[in-house]
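With one protein chain removed, the remaining protein chains of the complex are shown where they sit.
Moving on to chain A:
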Amino acid sequence: MSENIMLPHPHKIIDIIPETEDVYTFRVETSAKVKHGQFFQVSIPKIGEAPISVSCMGENWVELTIRKVGKLTNEIFNLKPGDKLFMRGPYGNSFPIEEFKGKHLVVIAGGTGVAPVRSFLKYFYENPDEIKSLHFIAGFRDEKNILFREDLKKFKTKFNTIYTLDRDKIEGFEVGLVTEHIKKIPFNSFEDYNVVIVGPHVMMHFAALECLKNGVTEEKIWVSFERRMSCGVGKCGHCKINEVYVCLEGPVFNYTKAKNLLD
């Protein structure tokens, strides 16, 4: 009998870090080798299962940043350190970190879209010599929805950061959508660079268009898709767009492919 790919395994929750009122980061014990941008199928038996991207990783642990937004996530928020979270994975491809090295990197993320890019931002924070420069635009709806406050502060010390809130005006944050700040990135001074855009569907669409308007070429842009999934391994059909299964060929896509995926 072959391995049962639908079988979840219990993993111990080591720590729970509240980010906002309804977004918590769960640090979970695992020896799985995870690449930046991958996701796990996370579940609580008798409640349900959903794909959650990895927001940070370390020796024998991963962090999953989860918004309390449905039946499963409501239950996950009732768990305590020491409790078990069921997981299978990691699944999906990853950001091409090796390709980013030695070049300028621009990361544009919105809302919970900051979670999937956080792990490689932390990597480059620890290894700043591996890239020429890192420009990071992070946008949140308002003050109470700001995620990873400590990380944002740290990133500011080594990266060129623009943090923005859609409406609120507070210290350290610009006002407006991330798309309004893309023109501040000195793309014309870069000889070689990559751009990562992650966030809500509409934000990724317009941020990519704004980048193109600022002279970025399509093949330098990378996006990460979020889709409903029931299996994560190319069987359930939910994440399929055209001939592509986001769980298999994604969630990370180069824009040259992503722009052709018609939902």
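One rule holds for everything that comes next: contacts are C-beta pairs under 8 Å (C-beta built on N, C-alpha and C of every residue); 3 or more make two chains touch, one makes a residue touch a chain; residues count from 1.
Keep this in mind: contacts and distances are computed from a predicted model.
The complex includes a chain that is not drawn, and of the options "Anaerobic sulfite reductase subunit AsrA", "ABC transporter permease", "NADH-quinone oxidoreductase subunit C" or "4Fe-4S dicluster domain-containing protein" the UniProt name matching it is "Anaerobic sulfite reductase subunit AsrA".
For chain A, the list of residues touching the undisplayed chain reads 1-8, 10, 43-50, 67, 69-70, 72-73, 84, 200-201, 226-228, 230-231, 233-238, 240-243, 245, 247-248, 260, 262-263.
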